[in-house]
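Presented below is the structure to which this report refers.
Removed from the display is one protein chain of the complex; every other protein chain stays in position.
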Amino acid sequence: MRGVVSMVRKVLVANRGEIACRILRACNEAGLPSVAIYAENDASSMFVELADEAVLLTGGTIGETYLDQDQILAIAKSTGADAIHPGFGFLSERADFARAVGHAGLQWVGPSPEAIEQMGDKMTARITMRAAGVPVIPGEEIEHEDEADALAAIEAASHRVGYPMLLKASSGGGGKGMRAVHAPEDLIESAKGARREAIAAFGDGRVYLERLLTGSKHVEIQVLADRHGRTIHLGERECSVQRRHQKVFEEAPCATMTPELREAMGQAAVAAAEAVDYEGAGTVEFLLAPTGEFFFLEMNTRIQVEHPVTELVTGVDLVREQLRIAAGEPMSCGPLMMRGHAIEVRLYAEDAANNFLPAIGPLAVFRPPEGPGVRLDTGVREGDEVTPNYDPMLAKLIVWAPSRPEALQRMRRALDEFVVLGTTTNIRFLRELCDEPEVITGATDTTTIDRIWPNGWQPTVPRAVEDMALMAAAVAESAGLHRKQSMASTGGQGAPSPFETIGRRFP
Amino acid sequence: MRGVVSMVRKVLVANRGEIACRILRACNEAGLPSVAIYAENDASSMFVELADEAVLLTGGTIGETYLDQDQILAIAKSTGADAIHPGFGFLSERADFARAVGHAGLQWVGPSPEAIEQMGDKMTARITMRAAGVPVIPGEEIEHEDEADALAAIEAASHRVGYPMLLKASSGGGGKGMRAVHAPEDLIESAKGARREAIAAFGDGRVYLERLLTGSKHVEIQVLADRHGRTIHLGERECSVQRRHQKVFEEAPCATMTPELREAMGQAAVAAAEAVDYEGAGTVEFLLAPTGEFFFLEMNTRIQVEHPVTELVTGVDLVREQLRIAAGEPMSCGPLMMRGHAIEVRLYAEDAANNFLPAIGPLAVFRPPEGPGVRLDTGVREGDEVTPNYDPMLAKLIVWAPSRPEALQRMRRALDEFVVLGTTTNIRFLRELCDEPEVITGATDTTTIDRIWPNGWQPTVPRAVEDMALMAAAVAESAGLHRKQSMASTGGQGAPSPFETIGRRFP
Amino acid sequence: MHHQFRSPEGPIEVTVAKQGDEWSLGGLSTSVMADGRLKIVSSDGRISFGHVAKVGDVWWVHAEGHTFKLERIEPGASDTDDGGGLTAPMPGKVLDVLVAAGEVVSAGTTLMVLEAMKMEHRIVAATDGVVMAVHFAAGDQVEQGVALLTLDES
Partner (left out) sequence: MHHQFRSPEGPIEVTVAKQGDEWSLGGLSTSVMADGRLKIVSSDGRISFGHVAKVGDVWWVHAEGHTFKLERIEPGASDTDDGGGLTAPMPGKVLDVLVAAGEVVSAGTTLMVLEAMKMEHRIVAATDGVVMAVHFAAGDQVEQGVALLTLDES
């Protein structure tokens, strides 16, 4: 046990959208009163309604609202909240905020500021992991801040690491400050570029070298640690299928996993968490090479977008456990008991046929699929407006079934039934993904999407369905369905005219 | 293996409403084309849309439509369906129909006609079970058809069975032809009454005597048996909470179950199934006495309304397994692996405050709850009309959570969020049930509802909420929301005026 | 605005006041949301969301997990903003016409009697005025919302 048991009596959720809804519902079920904070443009968002109290943030930009630490702490104080759940994104991996929360006498739902810092700096994390016996990708850290010193050190290290290699920013994330280098003649140019990007994005030009492991899977281990000395893993998720470094298709278990490998990766993840005295829910990301070797990539010190697939196969309610752990209680879950197969796809408001460009518009129709084994985590409803203000993720569609083929089949049915009109989404892209041989066999790796659609994805539309659609539009126009719709939509007061948003695109 | 493996290529679902939706979705996910049959008054029902083909039944009454064996077999023939799934209710326990299906060269999704017959006649079932070593409630079967002989035999048997006792019709079910007898002087009168009711309802006056076991739980075991020699049980469901002999609150596992008792009851259920050479999904119902003794009640030779709670705790898709087994495949499930706790409540269109009188009306608003761990099995949508033609069950709301208290809390939240306007439902009754001490501790038995509300249930409404409702109505009227709604509702074509149904009641 | 609803304990009168987009009643204030739901704020700042739907004369209301059926007692045309148009509150049959065009009537005068759902409904003048036109005769079937008579307010 680490110190006294804290109690949590009221939780402020410092986030918005789907994950705020997820956390607020968990608070409700845990019997904890909740406080939502919201920006002006979120006044009619669903998460605001799910909270027991909701407080308007002053300010127009994200920096002035969801990232304004002082304002959020002041609201926690004025509402009497004694814990802050940061969700993911926004302030969730900001050690300074976690520290400020503690200084204000509030409970942070997550690990210590020190753990966030140790994992947030990628070079520190690599060194810490190596010391803890966790395998890291062969490579070298370059601590030099000075450009000339750094470039010389990179050149020297490159001979030991070998080609192809990756240059990565120590403060990086999401692909920023990252370069793949395939030949010595490109090294210095790439190193300069990576450093330039890293300095611009993070104010920190330090980079490190990693051998580039091609054909690898992205496999991550969910961990949970409480203050009662227990750190466990909850098996893996595979999230290899990514577009532009963003996960779109996630599953548990990994199709090629063996019990022995799971145990080894699980033990490594637990060692990683224990090395930083971790508390709460976290994810240790690994690259799993075709050889069966695995290497530490990074640790996400927060709840993850794809946590539901783990919940469905393990039966553990991760957000509920986060709340328990933050309150100083022991986690409630027993021995790991994985069952069946779960798949999550991320529904984005984006044009998959046009380089995944974000889209905006009204959700004139938003009709999720139904039936057993289907879970939808969302923060939107029919009638809402998709705006360029925030991340374009509309929902996470998650299915569970006893086996992987059945789960994939259930996902196909669910995607076919999902109707979203008024805003372009990636639903059809996800649906066609389910029919790709690599996805069917589970032989996916991080380059899958680029390999299947090297020139970008285009939908395959049967002529007969196209005819149906044309007829539907012609009949709808002839029957005056738009006039009936607009009557219905004026039923509410102040509903914005859907017209204003047609065809506009973000960015 | 029993004989050759049959193949199933197309399934006719001989049912309607929520269970038809459940089965049609399972067919879709199994890659099996499906055929729905529907009566005229079901033309716009949801299940009709979920089928690949839908055929209109001629005829006005239930007997002329969903119970018309010849017509259903003719539709199977004309559509090329080679299997018939009967769901529950309707023809699902009609041995003559199962036999006719076989004679027509079609596959019946369920056990053999002989198994249905052996379990359908309750006296035969008792005798068969006793022979198989399955404990039955102490009592005696009276085979006499003649009134005088029967009454004499009942009188003689009553001394051996002892008071209090139950008289039950051998062909009975659902409380018909059943009498509780507490003293010898009431015996003959009750026996005459039970026989009269049984003759009227089933054309068969045979009754049997059972000792009345007060304070018992209704606990049933789900079994599955395939043609490859495997018969397994999937643990228990407790369905003690009943109103007027109808289950309203069902859960798995039973709160007071022990692993040893589960194993003993499971083995008894497997023995019961094997005694009649059972195939497919079935349920063996037991009374579980406070002493820990359990007694066979009856076997339901079909899928059961409350099957989802077993699906959620065991991870087995029962309807999918039914289809596999009917196709001659081995069942796909591995060893029993129960996890967490599931609760189902049955949402009825009924006035719980008025002796559970069925209600009808439009589903002007039908907004089910959302969030993780919530499953809704339904056959209706907003805008549908609840009519007196069929069973008033609107939906089954099922929740799963890692523990029983968490499941109960999730059910409370889900019921609070469930909005149904335009038709009276039992939602509030179910919600208040969740707060009853017996339900919270799991100390429920079959008399729980009658004991808690001996004079019938009445809602407890806080004054502040009543004020809100009055204000809401006044504001809605003042703001003219009804005019806006009626514009919206005339948006569709041929939508019936909701007015016609106001205040009418069925029967 | 003033409304009457039927309750098991007899009619309840409710008067709500409007200021801007907000209605108030005692410590409660309510606004109508874009999707037709009502946002109800209690005096302690607690927010509830009410769902409403009108079926016939009955307002169905869902609030805080409770569902209510509140039958509105139709005041004829009183308190409506329709001016002199007196409209049928529901589909039904005209049982009796008690006035003729040109007649001077005072507020509260019963002008017409309708039958619907086996109940009688009186159409009552909301103001003093002159009957300009009578659009239906006894025995006529009328649809919900049609103008029954035209009254020129004096």
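For this structure, a couple of remarks:
Order of writing sets the chain letters: A, B and C. Residues in each chain are counted from 1.
By definition in this document, a residue touches a chain if its C-beta (ideal position, glycine included) is under 8 Å from a C-beta of that chain, and two chains touch if they have at least 3 such contacts.
Nothing here was measured: the structure is a model prediction, and the numbers come from that model.
Put simply, the hidden chain is in touch with A, B once you look at the whole complex. When the omitted chain is restored, the residue from A:Ala74, A:Ala156, A:Ala200 or A:Ala476 that touches it is A:Ala476.
Within the complete assembly, residues 361-362, 364-365, 367, 415-417, 419-422, 424-425, 427-428, 431, 459, 461-462, 464-479, 481-486, 497-503 of subunit A touch the chain that is not shown. Where subunit B meets the missing chain, the touching residues are 44, 49, 52-54, 381, 383, 491-495.
Assume only the chains that are shown with their structure count from here on.
If you draw each protein chain as a dot and join the dots that touch, every dot ends up joined to every other dot. By number of C-beta pairs in contact, the leading pair of chains is B-C. Separation between the centroids of subunit B and subunit C, computed from CA atoms only, is 43 Å.
The mean-CA centres of subunit A and subunit C are about 52 angstrom from one another, to the nearest whole unit.
Our note on geometry: subunit A versus subunit B, Cα centroid distance of 41 Å, whole angstroms. Counting partners per residue, subunit A has 491-493 as the residues that reach two or more other chains. Chain contacts: subunit C has residues 32, 36 touching two or more partner chains.
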